[in-house]
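Below is one structure; the comments refer to it alone.
Showing chain A:
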Amino acid sequence: MEQEVEWEPKLLGFLCRWCSYAGADLAGISRKKYPANIAVIKVPCSGRVDPLFIIKALRLGFDGVLVSGCYPGDCHYQTGNYHARRRLAITKKFLEYMGVEPQRIQASWVSASEGGKFTKVVSEVTKELKEVGTNQLFADGR
Partner candidate 1 sequence: MEDREREQRLHHEAKTLLEQGQVDYIIGYETGSLKFTTTPLITKDEDDTDRLVVNPFIVNNLSVYLTEVKGKAGIVAKGCDSRSIVSLIQDNKIAREDIVIMGIPCPGLIDLKKVELLLGKDRDELDNITREGDKVMITVDGKEKDFPTTEVLFDNCLGCEFPTPQEYDVLLGEPSFSITDKVASRARIKELEAVSQGKRWNFWREEFSRCIRCYACRNVCPACFCQRCFVEETEPLWLMPVPRWQDNLMFQVVRNIHVAGRCTDCGECERVCPMNIPLRSLTRKMYELVDEMFQYQAGMDKNAPPLLTAYEPTEAEDFMR
Partner candidate 2 sequence: MTVTDISQRGRFLANGNVYLPHIVIIEKVVDETYDTRTFHFNFKDEKLRKEFTFQSGQFALYSIFGAGEAPFAISSSPTRRSHLECTVHQVGKLTNALHRLGIGAEIGFRGPYGNGFPMGFLQGKNLAFVAGGIGLSPLRSLIWNVIDNRDNYEKIDIIYGARSPADLCFKYDLDTWSKDKGINMVTTVDKGDESWTGRVGFVPQVLEQAAPSPSNAVAIVCGPPIMIRFTFPVLEKLGFTPEQMITTLEKRMKCGIGKCGRCNIGNIYVCRDGPVFTYAQIKSLVSSEY
């Protein structure tokens, strides 16, 4: 017998290895609960994230993408997160104009000590994605 299962959004997270990934790790170690909707790709720096990755993730059917890095001024490579911010700002606005729901593209600063913030970000983003609904952008003809 099949049961109605509530739809859960799939979120792809690009986490910088120095801050946000460590933050996510900390959340896990301190047994903080956060939605299991996020799949994580560890990147050396948020500046590594080409907008191409974000669009590819949407193309593959992820409902949302989260890019997370160190706070301004804290980048292990000095400026990587500043570059990421500029690129993300452009990507987000541009995709919005194309017709992508803005909630699908998310970004955050999470430091290595902020396990709590990481849980909060993932929960909030998941909640927003639930409201937006499933990613139908590239559906059909596959």
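Criterion applied: all candidates are chains of the complex that A comes from, given by their letters.
Basically, contacts are C-beta pairs under 8 Å (C-beta built on N, C-alpha and C of every residue); 3 or more make two chains touch, one makes a residue touch a chain; residues count from 1.
The model shown is predicted, which means the values in this text are computed figures rather than measured ones.
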Chain touching chain A (counting every copy) in this complex, out of 1 or 2: 1
Touching residues on chain A, where the partner in the complex is candidate 1: 51-52, 55-56, 59, 72-73, 79, 82-83, 85-101, 106-109, 121, 124-125, 137-138, 141-142
